[in-house]
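Note that this complex is displayed minus one protein chain, with the remaining chains in position.
For clarity, chains are labelled A and B in written order, and residue numbers in each chain start from 1.
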Amino acid sequence: MKRRPIAEVMLALGGLITTAAFFMAFLWAPATVYPDGRINFSQKIFYFHVPVAEASFLVFFFTAFYGVRFLMTKDRRYDVMARVATEVTLFFVLLTMATGILWTRVEWGVWWQWEPRLTTYFIMTLLVIGYFVLRNSVEDDEKRATYAAAFGILAFIDAPISFFITRWVESIHPVVLAGGESSGLEPPMLITFIIAQVGMLMLGYAFYQMRLREEELHERLEALKISIGG
Amino acid sequence: MEGAGRDTALEVRDLSRAFGVRKALDGVSLEVPSGAFLSIFGPNGAGKTTLVKVLTTLLNPTSGAASVCGLDVVAEAVALRHRIGLISHNPLLYPDLTAEENLLFFADLYGVQDAEERARELLEAVELDHRRLDLTRTFSRGMLQRLSIARALLHRPDVLFLDEPYSGLDPHAMDILDHLIAQIRGEHTFVMISHDLDKGLQLCSHALILASGRVVLYEERDALDEAAFKETYRATVGMGVA
Partner (left out) sequence: MDGLAWRQFKAILRKDIVMELRTREMVTSMGLYAILTMVVYQVALSEAGASLDVRLVMPGLIWVAFIFMSLLGLNRSFVHEKDQGCIEALLLAPIDRPVIFFSKFTGNLLFLLVVEVLSLPVFSFLFLQEQQGIANPVWMVGLVLLGASIGISGVGTLLATISVNTSGRDIMLAVLFVPLMYPLLRAAVGATFAAVIGGPASAALFWGWMAWVAAFDVIMLLVAFALYEFVIGA
(Lines give C-alpha, C1' and ligand atoms only; values in the text may rest on other atoms or scores of the structure.)
Protein backbone atom coordinates (compact mmCIF):
# COMPACT_ATOMS: atom_id res chain seq x y z
CA MET A 1 0.00 0.00 0.00
CA LYS A 2 2.78 2.40 0.93
CA ARG A 3 4.62 1.96 -2.35
CA ARG A 4 1.70 3.29 -4.32
CA PRO A 5 2.89 6.79 -5.33
CA ILE A 6 6.14 5.29 -6.65
CA ALA A 7 4.34 4.10 -9.77
CA GLU A 8 3.27 7.64 -10.71
CA VAL A 9 6.70 9.05 -9.94
CA MET A 10 8.35 6.37 -12.03
CA LEU A 11 5.96 6.95 -14.87
CA ALA A 12 6.64 10.67 -14.93
CA LEU A 13 10.37 10.25 -14.48
CA GLY A 14 10.63 7.43 -16.97
CA GLY A 15 8.66 9.43 -19.51
CA LEU A 16 10.87 12.42 -18.98
CA ILE A 17 14.08 10.47 -19.15
CA THR A 18 13.19 8.50 -22.29
CA THR A 19 12.09 11.74 -23.96
CA ALA A 20 15.37 13.34 -22.93
CA ALA A 21 17.26 10.36 -24.30
CA PHE A 22 15.31 10.70 -27.53
CA PHE A 23 16.49 14.30 -27.97
CA MET A 24 19.99 13.45 -26.87
CA ALA A 25 20.12 10.70 -29.47
CA PHE A 26 19.39 13.11 -32.26
CA LEU A 27 21.06 16.30 -31.00
CA TRP A 28 24.00 15.25 -28.90
CA ALA A 29 25.15 11.73 -29.64
CA PRO A 30 27.41 11.73 -32.68
CA ALA A 31 26.06 10.06 -35.77
CA THR A 32 27.85 7.01 -37.08
CA VAL A 33 28.96 6.92 -40.69
CA TYR A 34 29.09 4.17 -43.26
CA PRO A 35 32.48 3.21 -44.66
CA ASP A 36 31.69 5.30 -47.74
CA GLY A 37 31.17 8.42 -45.60
CA ARG A 38 27.35 8.66 -45.70
CA ILE A 39 25.70 9.42 -42.35
CA ASN A 40 24.05 6.35 -40.82
CA PHE A 41 20.79 7.93 -39.72
CA SER A 42 18.97 4.69 -39.04
CA GLN A 43 21.43 3.89 -36.29
CA LYS A 44 19.45 6.32 -34.07
CA ILE A 45 16.81 3.68 -33.54
CA PHE A 46 19.39 1.82 -31.49
CA TYR A 47 18.65 4.16 -28.56
CA PHE A 48 15.08 3.00 -28.55
CA HIS A 49 15.19 -0.53 -29.91
CA VAL A 50 17.87 -2.00 -27.65
CA PRO A 51 16.52 -0.59 -24.34
CA VAL A 52 13.06 -1.89 -25.18
CA ALA A 53 14.41 -5.31 -26.11
CA GLU A 54 16.40 -5.58 -22.91
CA ALA A 55 13.47 -4.38 -20.83
CA SER A 56 11.35 -7.12 -22.40
CA PHE A 57 13.80 -9.84 -21.32
CA LEU A 58 14.01 -8.41 -17.82
CA VAL A 59 10.24 -8.23 -17.37
CA PHE A 60 9.84 -11.73 -18.80
CA PHE A 61 12.09 -12.93 -16.02
CA PHE A 62 9.39 -11.86 -13.57
CA THR A 63 6.83 -14.00 -15.37
CA ALA A 64 8.95 -17.02 -14.51
CA PHE A 65 9.92 -15.75 -11.08
CA TYR A 66 6.32 -15.15 -9.95
CA GLY A 67 5.37 -18.40 -11.64
CA VAL A 68 7.75 -20.22 -9.31
CA ARG A 69 6.50 -18.22 -6.34
CA PHE A 70 2.95 -19.10 -7.26
CA LEU A 71 3.62 -22.82 -7.52
CA MET A 72 5.37 -22.74 -4.16
CA THR A 73 2.66 -20.83 -2.31
CA LYS A 74 -0.49 -21.23 -4.40
CA ASP A 75 -1.15 -17.63 -3.48
CA ARG A 76 -3.32 -16.04 -6.13
CA ARG A 77 -1.54 -12.67 -5.89
CA TYR A 78 1.58 -14.16 -7.48
CA ASP A 79 -0.49 -15.35 -10.39
CA VAL A 80 -1.78 -11.84 -10.91
CA MET A 81 1.78 -10.50 -10.71
CA ALA A 82 3.05 -13.05 -13.22
CA ARG A 83 0.23 -12.23 -15.59
CA VAL A 84 0.76 -8.48 -15.34
CA ALA A 85 4.51 -8.98 -15.89
CA THR A 86 3.71 -10.98 -19.02
CA GLU A 87 1.39 -8.25 -20.24
CA VAL A 88 4.20 -5.72 -19.92
CA THR A 89 6.52 -8.21 -21.64
CA LEU A 90 4.11 -8.48 -24.54
CA PHE A 91 4.01 -4.69 -24.85
CA PHE A 92 7.80 -4.45 -24.98
CA VAL A 93 8.13 -7.43 -27.26
CA LEU A 94 5.76 -5.90 -29.78
CA LEU A 95 7.63 -2.58 -29.61
CA THR A 96 10.92 -4.38 -30.13
CA MET A 97 9.55 -6.23 -33.12
CA ALA A 98 8.14 -3.06 -34.64
CA THR A 99 11.32 -1.01 -34.22
CA GLY A 100 13.47 -3.92 -35.30
CA ILE A 101 11.49 -4.43 -38.47
CA LEU A 102 11.81 -0.75 -39.36
CA TRP A 103 15.54 -0.98 -38.92
CA THR A 104 15.99 -4.16 -40.97
CA ARG A 105 13.94 -2.58 -43.76
CA VAL A 106 16.29 0.40 -43.91
CA GLU A 107 19.55 -1.41 -43.30
CA TRP A 108 19.09 -4.76 -44.96
CA GLY A 109 16.47 -3.72 -47.46
CA VAL A 110 13.96 -6.34 -46.30
CA TRP A 111 11.21 -6.27 -43.70
CA TRP A 112 12.09 -9.61 -42.34
CA GLN A 113 15.10 -11.86 -42.30
CA TRP A 114 15.39 -15.26 -40.65
CA GLU A 115 18.42 -14.16 -38.78
CA PRO A 116 19.29 -15.56 -35.33
CA ARG A 117 18.17 -12.68 -33.19
CA LEU A 118 15.04 -12.01 -35.16
CA THR A 119 14.19 -15.68 -35.16
CA THR A 120 14.67 -15.94 -31.41
CA TYR A 121 12.61 -12.88 -30.86
CA PHE A 122 9.88 -14.21 -33.09
CA ILE A 123 9.83 -17.42 -31.04
CA MET A 124 9.66 -15.40 -27.83
CA THR A 125 6.73 -13.40 -29.20
CA LEU A 126 4.93 -16.64 -29.99
CA LEU A 127 5.63 -17.95 -26.49
CA VAL A 128 4.26 -14.79 -24.88
CA ILE A 129 1.17 -14.90 -27.08
CA GLY A 130 0.83 -18.62 -26.31
CA TYR A 131 0.83 -17.75 -22.61
CA PHE A 132 -2.29 -15.62 -23.08
CA VAL A 133 -3.97 -18.07 -25.43
CA LEU A 134 -3.49 -20.69 -22.73
CA ARG A 135 -4.91 -18.44 -20.02
CA ASN A 136 -7.97 -17.74 -22.10
CA SER A 137 -8.80 -21.38 -22.62
CA VAL A 138 -8.84 -22.60 -19.04
CA GLU A 139 -12.09 -22.25 -17.14
CA ASP A 140 -11.01 -22.85 -13.56
CA ASP A 141 -9.06 -20.07 -11.80
CA GLU A 142 -6.56 -22.24 -10.02
CA LYS A 143 -5.90 -24.52 -12.98
CA ARG A 144 -5.38 -21.48 -15.17
CA ALA A 145 -2.88 -20.04 -12.71
CA THR A 146 -0.97 -23.31 -12.36
CA TYR A 147 -0.76 -24.00 -16.07
CA ALA A 148 0.23 -20.43 -16.84
CA ALA A 149 2.97 -20.58 -14.19
CA ALA A 150 4.33 -23.83 -15.62
CA PHE A 151 4.27 -22.55 -19.18
CA GLY A 152 5.79 -19.21 -18.18
CA ILE A 153 8.73 -21.00 -16.56
CA LEU A 154 9.25 -23.29 -19.57
CA ALA A 155 9.03 -20.36 -21.96
CA PHE A 156 11.52 -18.30 -20.01
CA ILE A 157 14.04 -21.15 -20.08
CA ASP A 158 13.37 -21.86 -23.72
CA ALA A 159 13.98 -18.29 -24.93
CA PRO A 160 17.73 -18.17 -24.10
CA ILE A 161 18.25 -21.65 -25.56
CA SER A 162 16.74 -20.50 -28.83
CA PHE A 163 18.90 -17.41 -28.61
CA PHE A 164 22.14 -19.31 -28.24
CA ILE A 165 21.30 -22.05 -30.68
CA THR A 166 20.61 -19.57 -33.43
CA ARG A 167 23.89 -17.82 -32.73
CA TRP A 168 25.76 -21.08 -32.90
CA VAL A 169 25.65 -20.74 -36.64
CA GLU A 170 26.77 -17.42 -38.12
CA SER A 171 24.92 -14.26 -37.17
CA ILE A 172 24.69 -11.05 -39.14
CA HIS A 173 22.82 -9.08 -36.48
CA PRO A 174 25.03 -6.36 -34.99
CA VAL A 175 26.42 -7.32 -31.62
CA VAL A 176 26.30 -4.02 -29.82
CA LEU A 177 27.12 -4.73 -26.24
CA ALA A 178 29.72 -7.42 -26.64
CA GLY A 179 32.59 -5.08 -25.84
CA GLY A 180 35.80 -5.21 -27.78
CA GLU A 181 36.52 -3.28 -30.92
CA SER A 182 33.31 -3.87 -32.80
CA SER A 183 31.14 -2.18 -30.18
CA GLY A 184 32.98 1.17 -30.52
CA LEU A 185 30.49 3.32 -28.61
CA GLU A 186 31.75 6.83 -27.99
CA PRO A 187 31.02 8.21 -24.50
CA PRO A 188 28.11 10.46 -25.55
CA MET A 189 26.52 7.51 -27.33
CA LEU A 190 26.99 5.24 -24.35
CA ILE A 191 25.58 7.84 -21.96
CA THR A 192 22.56 8.43 -24.17
CA PHE A 193 22.02 4.71 -24.40
CA ILE A 194 22.26 4.19 -20.65
CA ILE A 195 19.85 7.04 -19.99
CA ALA A 196 17.39 5.58 -22.49
CA GLN A 197 17.76 2.18 -20.86
CA VAL A 198 17.15 3.51 -17.36
CA GLY A 199 14.12 5.47 -18.54
CA MET A 200 12.70 2.41 -20.26
CA LEU A 201 13.11 0.24 -17.17
CA MET A 202 11.37 2.90 -15.08
CA LEU A 203 8.52 2.95 -17.54
CA GLY A 204 8.35 -0.81 -17.42
CA TYR A 205 8.17 -0.74 -13.65
CA ALA A 206 5.50 1.96 -13.72
CA PHE A 207 3.36 0.04 -16.23
CA TYR A 208 3.70 -3.05 -14.12
CA GLN A 209 2.75 -1.36 -10.86
CA MET A 210 -0.19 0.50 -12.33
CA ARG A 211 -1.62 -2.55 -14.03
CA LEU A 212 -1.15 -4.45 -10.82
CA ARG A 213 -3.05 -1.85 -8.85
CA GLU A 214 -5.86 -1.97 -11.34
CA GLU A 215 -6.03 -5.74 -10.86
CA GLU A 216 -6.06 -5.38 -7.08
CA LEU A 217 -8.89 -2.88 -7.23
CA HIS A 218 -10.78 -5.26 -9.46
CA GLU A 219 -10.17 -8.01 -6.95
CA ARG A 220 -11.46 -5.93 -4.07
CA LEU A 221 -14.54 -5.11 -6.06
CA GLU A 222 -15.14 -8.83 -6.57
CA ALA A 223 -14.70 -9.44 -2.85
CA LEU A 224 -17.22 -6.70 -2.08
CA LYS A 225 -19.67 -8.15 -4.57
CA ILE A 226 -19.36 -11.55 -2.93
CA SER A 227 -19.75 -10.17 0.59
CA ILE A 228 -22.90 -8.31 -0.47
CA GLY A 229 -24.26 -11.32 -2.32
CA GLY A 230 -23.57 -13.78 0.54
CA MET B 1 -4.96 -34.28 16.77
CA GLU B 2 -4.11 -35.90 20.11
CA GLY B 3 -7.64 -37.13 20.70
CA ALA B 4 -7.97 -38.68 17.28
CA GLY B 5 -7.79 -42.30 18.31
CA ARG B 6 -8.81 -45.41 16.49
CA ASP B 7 -12.47 -44.64 16.57
CA THR B 8 -12.38 -41.29 14.79
CA ALA B 9 -12.44 -41.77 11.03
CA LEU B 10 -12.53 -38.15 9.95
CA GLU B 11 -11.40 -35.12 11.83
CA VAL B 12 -11.75 -31.69 10.28
CA ARG B 13 -10.59 -28.57 12.11
CA ASP B 14 -11.47 -25.10 10.89
CA LEU B 15 -10.85 -26.12 7.31
CA SER B 16 -10.84 -23.40 4.66
CA ARG B 17 -10.14 -23.61 1.01
CA ALA B 18 -10.03 -20.47 -1.07
CA PHE B 19 -8.52 -19.19 -4.24
CA GLY B 20 -8.41 -15.42 -4.28
CA VAL B 21 -11.61 -14.02 -2.89
CA ARG B 22 -13.75 -17.03 -3.63
CA LYS B 23 -14.07 -19.36 -0.67
CA ALA B 24 -15.10 -22.90 -1.48
CA LEU B 25 -14.80 -23.97 2.17
CA ASP B 26 -14.98 -21.53 5.01
CA GLY B 27 -14.07 -22.77 8.46
CA VAL B 28 -15.52 -26.27 8.37
CA SER B 29 -15.11 -28.39 11.49
CA LEU B 30 -16.48 -31.83 12.11
CA GLU B 31 -15.65 -35.21 13.53
CA VAL B 32 -16.96 -38.50 12.23
CA PRO B 33 -16.56 -41.73 14.20
CA SER B 34 -15.29 -44.92 12.64
CA GLY B 35 -17.95 -47.05 11.03
CA ALA B 36 -20.31 -44.14 10.53
CA PHE B 37 -22.15 -43.32 7.32
CA LEU B 38 -21.96 -39.60 6.66
CA SER B 39 -24.25 -38.06 4.08
CA ILE B 40 -23.33 -34.62 2.81
CA PHE B 41 -26.13 -32.47 1.45
CA GLY B 42 -26.20 -28.99 0.05
CA PRO B 43 -26.92 -26.92 -3.03
CA ASN B 44 -24.58 -26.76 -6.00
CA GLY B 45 -21.44 -24.84 -5.15
CA ALA B 46 -21.89 -25.45 -1.43
CA GLY B 47 -18.43 -26.99 -1.17
CA LYS B 48 -19.41 -30.68 -0.99
CA THR B 49 -17.08 -31.77 -3.75
CA THR B 50 -14.29 -29.53 -2.49
CA LEU B 51 -14.58 -31.06 0.98
CA VAL B 52 -14.35 -34.56 -0.44
CA LYS B 53 -11.43 -33.56 -2.65
CA VAL B 54 -9.55 -32.20 0.35
CA LEU B 55 -10.30 -35.35 2.35
CA THR B 56 -9.13 -37.55 -0.53
CA THR B 57 -5.88 -35.49 -0.87
CA LEU B 58 -6.73 -34.22 -4.36
CA LEU B 59 -6.78 -30.63 -3.12
CA ASN B 60 -4.76 -29.03 -0.36
CA PRO B 61 -6.50 -26.91 2.24
CA THR B 62 -5.70 -23.20 2.36
CA SER B 63 -5.88 -23.18 6.14
CA GLY B 64 -7.00 -25.48 8.90
CA ALA B 65 -6.35 -29.18 9.11
CA ALA B 66 -8.03 -32.43 8.23
CA SER B 67 -7.17 -36.03 8.86
CA VAL B 68 -8.58 -39.34 7.74
CA CYS B 69 -7.91 -42.44 9.85
CA GLY B 70 -5.59 -40.25 11.92
CA LEU B 71 -3.47 -39.39 8.87
CA ASP B 72 -3.03 -35.77 7.88
CA VAL B 73 -4.31 -34.98 4.39
CA VAL B 74 -1.20 -32.96 3.50
CA ALA B 75 1.73 -34.41 5.44
CA GLU B 76 0.69 -38.05 5.19
CA ALA B 77 -1.12 -37.97 1.87
CA VAL B 78 0.49 -41.05 0.35
CA ALA B 79 -0.15 -43.25 3.39
CA LEU B 80 -3.68 -41.90 3.53
CA ARG B 81 -4.40 -42.83 -0.07
CA HIS B 82 -3.84 -46.48 0.85
CA ARG B 83 -6.74 -46.26 3.28
CA ILE B 84 -9.44 -44.66 1.13
CA GLY B 85 -11.49 -45.57 -1.91
CA LEU B 86 -13.75 -43.52 -4.17
CA ILE B 87 -16.91 -44.46 -5.98
CA SER B 88 -17.95 -41.63 -8.22
CA HIS B 89 -20.76 -41.14 -10.71
CA ASN B 90 -17.94 -41.46 -13.24
CA PRO B 91 -16.88 -45.11 -13.34
CA LEU B 92 -13.14 -44.20 -13.48
CA LEU B 93 -12.41 -47.29 -15.55
CA TYR B 94 -10.63 -47.70 -18.86
CA PRO B 95 -13.15 -48.68 -21.54
CA ASP B 96 -10.51 -50.44 -23.65
CA LEU B 97 -9.45 -52.80 -20.89
CA THR B 98 -11.40 -55.84 -19.77
CA ALA B 99 -13.05 -55.91 -16.36
CA GLU B 100 -10.26 -58.05 -14.99
CA GLU B 101 -7.48 -55.97 -16.56
CA ASN B 102 -8.98 -52.85 -15.04
CA LEU B 103 -8.96 -54.39 -11.59
CA LEU B 104 -5.44 -55.79 -11.97
CA PHE B 105 -4.22 -52.40 -13.14
CA PHE B 106 -5.54 -50.66 -10.06
CA ALA B 107 -4.30 -53.50 -7.89
CA ASP B 108 -0.81 -52.73 -9.20
CA LEU B 109 -1.19 -49.04 -8.41
CA TYR B 110 -2.15 -49.86 -4.83
CA GLY B 111 0.42 -52.61 -4.49
CA VAL B 112 -2.20 -55.23 -3.62
CA GLN B 113 -0.39 -58.47 -2.75
CA ASP B 114 -2.80 -61.18 -3.85
CA ALA B 115 -3.99 -59.21 -6.86
CA GLU B 116 -5.45 -61.97 -9.03
CA GLU B 117 -7.21 -63.71 -6.21
CA ARG B 118 -8.57 -60.43 -4.88
CA ALA B 119 -9.82 -59.40 -8.33
CA ARG B 120 -11.63 -62.69 -8.84
CA GLU B 121 -13.15 -62.54 -5.39
CA LEU B 122 -14.48 -59.01 -5.99
CA LEU B 123 -15.74 -59.83 -9.48
CA GLU B 124 -17.77 -62.59 -7.92
CA ALA B 125 -19.04 -60.29 -5.19
CA VAL B 126 -20.35 -57.77 -7.74
CA GLU B 127 -21.62 -60.61 -9.94
CA LEU B 128 -19.49 -59.81 -12.93
CA ASP B 129 -17.26 -62.88 -13.03
CA HIS B 130 -19.01 -64.13 -16.17
CA ARG B 131 -18.01 -60.91 -17.96
CA ARG B 132 -14.50 -60.58 -16.63
CA LEU B 133 -12.84 -61.00 -20.04
CA ASP B 134 -15.07 -58.45 -21.79
CA LEU B 135 -14.01 -54.89 -22.51
CA THR B 136 -15.75 -52.53 -20.16
CA ARG B 137 -16.85 -50.38 -23.09
CA THR B 138 -19.48 -53.04 -23.72
CA PHE B 139 -20.84 -52.73 -20.15
CA SER B 140 -24.10 -51.07 -19.17
CA ARG B 141 -24.15 -48.17 -16.75
CA GLY B 142 -25.15 -50.44 -13.88
CA MET B 143 -22.42 -52.97 -14.62
CA LEU B 144 -19.84 -50.20 -14.79
CA GLN B 145 -20.95 -48.93 -11.42
CA ARG B 146 -20.67 -52.41 -9.92
CA LEU B 147 -17.20 -52.82 -11.33
CA SER B 148 -16.26 -49.43 -10.01
CA ILE B 149 -17.29 -50.60 -6.54
CA ALA B 150 -15.00 -53.57 -6.95
CA ARG B 151 -12.23 -51.18 -8.00
CA ALA B 152 -12.75 -49.02 -4.95
CA LEU B 153 -12.65 -52.02 -2.60
CA LEU B 154 -9.55 -53.69 -4.09
CA HIS B 155 -7.08 -52.40 -1.54
CA ARG B 156 -9.45 -52.92 1.41
CA PRO B 157 -9.88 -49.24 2.28
CA ASP B 158 -11.14 -48.11 5.67
CA VAL B 159 -13.04 -45.11 4.39
CA LEU B 160 -15.15 -45.15 1.25
CA PHE B 161 -16.11 -41.92 -0.46
CA LEU B 162 -19.22 -41.97 -2.63
CA ASP B 163 -19.79 -39.06 -4.97
CA GLU B 164 -23.43 -39.27 -6.05
CA PRO B 165 -23.11 -42.97 -6.79
CA TYR B 166 -26.79 -43.29 -7.66
CA SER B 167 -26.93 -40.69 -10.39
CA GLY B 168 -27.67 -42.12 -13.80
CA LEU B 169 -28.55 -45.58 -12.51
CA ASP B 170 -31.75 -47.38 -13.47
CA PRO B 171 -33.93 -48.69 -10.60
CA HIS B 172 -32.57 -52.22 -10.95
CA ALA B 173 -28.96 -51.04 -10.74
CA MET B 174 -29.89 -48.91 -7.76
CA ASP B 175 -31.24 -51.97 -5.99
CA ILE B 176 -28.02 -53.85 -6.62
CA LEU B 177 -25.97 -50.90 -5.36
CA ASP B 178 -28.18 -50.70 -2.22
CA HIS B 179 -27.60 -54.37 -1.65
CA LEU B 180 -23.83 -54.08 -2.11
CA ILE B 181 -23.57 -51.12 0.24
CA ALA B 182 -25.62 -52.96 2.85
CA GLN B 183 -23.24 -55.93 2.56
CA ILE B 184 -20.06 -53.99 3.16
CA ARG B 185 -21.56 -51.42 5.47
CA GLY B 186 -20.13 -52.76 8.71
CA GLU B 187 -16.53 -52.92 7.50
CA HIS B 188 -16.06 -49.34 6.34
CA THR B 189 -16.72 -45.72 7.14
CA PHE B 190 -18.76 -44.08 4.41
CA VAL B 191 -18.84 -40.51 3.21
CA MET B 192 -21.48 -39.86 0.58
CA ILE B 193 -22.34 -36.75 -1.40
CA SER B 194 -26.00 -36.87 -2.30
CA HIS B 195 -28.56 -34.78 -4.10
CA ASP B 196 -31.27 -37.27 -3.21
CA LEU B 197 -32.44 -36.28 0.26
CA ASP B 198 -34.51 -39.38 0.98
CA LYS B 199 -31.85 -41.81 -0.20
CA GLY B 200 -29.15 -39.99 1.72
CA LEU B 201 -31.17 -39.91 4.91
CA GLN B 202 -32.19 -43.55 4.57
CA LEU B 203 -28.57 -44.71 4.45
CA CYS B 204 -26.81 -42.33 6.79
CA SER B 205 -25.88 -42.39 10.45
CA HIS B 206 -24.68 -38.78 10.38
CA ALA B 207 -26.04 -35.96 8.22
CA LEU B 208 -24.25 -32.80 7.17
CA ILE B 209 -25.64 -29.80 5.31
CA LEU B 210 -23.17 -27.41 3.71
CA ALA B 211 -23.97 -24.05 2.17
CA SER B 212 -21.53 -21.48 0.85
CA GLY B 213 -18.67 -23.49 2.26
CA ARG B 214 -19.98 -23.48 5.83
CA VAL B 215 -21.56 -26.12 8.01
CA VAL B 216 -25.27 -25.33 8.33
CA LEU B 217 -26.19 -28.44 10.23
CA TYR B 218 -24.37 -31.54 11.44
CA GLU B 219 -26.26 -34.14 13.46
CA GLU B 220 -26.53 -37.82 14.15
CA ARG B 221 -29.33 -39.52 12.27
CA ASP B 222 -30.98 -40.80 15.46
CA ALA B 223 -31.16 -37.36 17.02
CA LEU B 224 -32.53 -35.88 13.85
CA ASP B 225 -35.98 -34.39 13.46
CA GLU B 226 -36.66 -35.29 9.86
CA ALA B 227 -39.23 -32.58 9.15
CA ALA B 228 -37.06 -29.84 10.61
CA PHE B 229 -34.06 -31.23 8.74
CA LYS B 230 -35.86 -31.13 5.42
CA GLU B 231 -36.99 -27.61 6.17
CA THR B 232 -33.38 -26.50 6.79
CA TYR B 233 -32.27 -28.27 3.63
CA ARG B 234 -34.90 -26.53 1.51
CA ALA B 235 -33.95 -23.18 3.00
CA THR B 236 -30.28 -23.66 2.11
CA VAL B 237 -31.04 -24.87 -1.39
CA GLY B 238 -33.23 -21.82 -1.87
CA MET B 239 -30.37 -19.70 -0.59
CA GLY B 240 -28.00 -21.28 -3.05
CA VAL B 241 -30.26 -20.43 -5.95
CA ALA B 242 -30.70 -16.80 -4.93
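By definition in this document, contacts are C-beta pairs under 8 Å (C-beta built on N, C-alpha and C of every residue); 3 or more make two chains touch, one makes a residue touch a chain.
Everything quoted here is computed from the prediction, not taken from an experiment.
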Sole residue of A:45, A:58 or A:150 that reaches the chain not shown, by the stated touch rule: A:150
Residue in contact with the excluded chain [from B:37, B:106, B:166 or B:229]: B:106
Which residue of B:93, B:177, B:192 or B:209 touches the chain not shown here: B:93
In chain A, positions touching the absent partner: 71, 123, 126-127, 129-130, 133-134, 137-139, 142-143, 146-147, 149-151, 153-155, 157-158, 161-162, 165-166, 168-169
Touch list for chain B against the chain that is not drawn: 56-58, 78-79, 81-82, 84, 86, 88, 90-97, 101, 105-106, 108-111, 135, 151
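Just so it is clear, only the chains that are shown with their structure count from here on.
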Distance from the mean Cα position of chain B to that of chain A, given in whole angstrom: 50
Touching residues on chain A, where the partner in the complex is chain B: 74, 76, 141-142, 145, 219, 222-223, 226, 230
Interfacial residue positions of chain B with respect to chain A in the complex: 19-22, 60, 62, 212
